[in-house]
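All protein chains of the complex are present and in place, except for one that has been dropped.
Now for chain A:
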Amino acid sequence: MDSVTKRYPDGTVAVDRLTLEIPDRSITVLVGPSGCGKTTTLRMINRMVEPSEGTILLDGEDLQRQPVTTLRRSMGYVIQNAGLFQHRTILDNIATVPRMLGRGKQKSRERAAELMERVGLDASLGKRYPYQLSGGQQQRVGVARALAADPPVLLMDEPFSAVDPVVRKGLQDELLRIQDELGKTIVFVTHDIDEAIKLGTMVAVMRTGGRLAQFAPPAELLSDPADDFVEDFLGADRGIRRLSFFPSAALELTTGPVVRADAGAEQLAAADGAAHLLVTDADDRPLGWAAPDDLSAGDLAAGRLLPYGRPFVPGTDSLRAALDCAVLSPTGWAVAVDTDGRVTGVVSQQAIGEAIRTAHGAGNPGDARAEEPADITKVAP
């Protein structure tokens, strides 16, 4: 997008000289308060709104140079509340664009069934009508319908804002999974900064009046907000949220205070000195924390155990998850487990704090990203 402006006949400027380079095969999120022109910007990409000034290029070609219906058919379009056709079955809803492109009925339906599976919908829903589906399911159908003709570009206008937080999280995870598989160029509009940070490879923060406040990867947004507006928009706990972008793999785990329930006296003696011991069962699954004084050799499980909170998985979870575990744990120690739930060690709040300082020092994201934007890997918070 090169210096694009949208001015309405009454003089209102919805988008003001916006210049934006949207990277291929990744998710770009447009985020901002209501009335900041993010939806208008999105709708200029499929020419539902025509820009007053400036040009929008797609792969170097001006959007104005191809017929508007051809352009729109090459872009998937997902809107809030899905906008399904209530008189058509789910299968026929999804098959809409392939049918418009002149593909056979049978073929289009086969493709639709394939997509239902891809977005996590049960095949038995295919013969139902939209009113028989929940909001989250309808939204999945909306995404499937947009993907039906396999367009390289996907435009999503606040697609998940009308569903409840639990369903929304599921849809977001699903979108990231689908994106991993398909690698589309997605432009996603939302007013929810957390959603933007979770989904975006790049995030464009827009301010009222249709101007771009900052265009950066989410980690940089959190560490280096361009101005007070962006900082304010990010909210109070951006420091904590930024930890989502640091992996927990580097944390030094210790197995010192970890003992099995059937441990003998010598093992207890080996762990001597620790304020608390983590007791596990024979399969190394955590049971709880115990004070050494309460324990007698041979039957540790009989002692009073404190809950161990929620464990984290090093390598998969972020530092934010690890810190959360340590904060939740009554002993101040976070429990690390492998993907099977077996204890691999424990780590203290102090050690996590150390790791956070190291991570900040090493990855002053300002410099690191300037050369190698791909360097910032995203880990599930």
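Rule of thumb we're sticking to: a residue touches a chain if its C-beta (ideal position, glycine included) is under 8 Å from a C-beta of that chain, and two chains touch if they have at least 3 such contacts; residues count from 1.
In the analysis below, contacts and distances are computed from a predicted model.
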Response to the item:
Complex minus one chain; that chain's UniProt name from "RsbT antagonist protein RsbS", "ABC transporter permease", "Molybdopterin dehydrogenase" or "Isoquinoline 1-oxidoreductase subunit alpha" is "ABC transporter permease"
Discussion item. Can you tell me which of A:13, A:58 or A:71 touches the chain that was removed from the display?
Written reply: A:71
Worksheet entry | Candidates A:48, A:125, A:240 or A:253 - the one touching the absent chain | A:48
Worksheet, complete the sentence: Among A:37, A:51, A:130 or A:247, contact with the omitted chain is made only by A:130
Discussion item. Going by the contact rule already stated, which one of A:15, A:97 or A:178 would touch the omitted chain in the full complex?
Written reply: A:97
Item to complete: Sort through A:89, A:185 or A:201 and give me the one touching the missing partner chain.
Response: A:89
Worksheet, complete the sentence: Contacts from chain A to the absent chain lie at residues 46, 48, 68-73, 76-77, 79-89, 96-97, 100, 129-131, 142, 145-146, 155
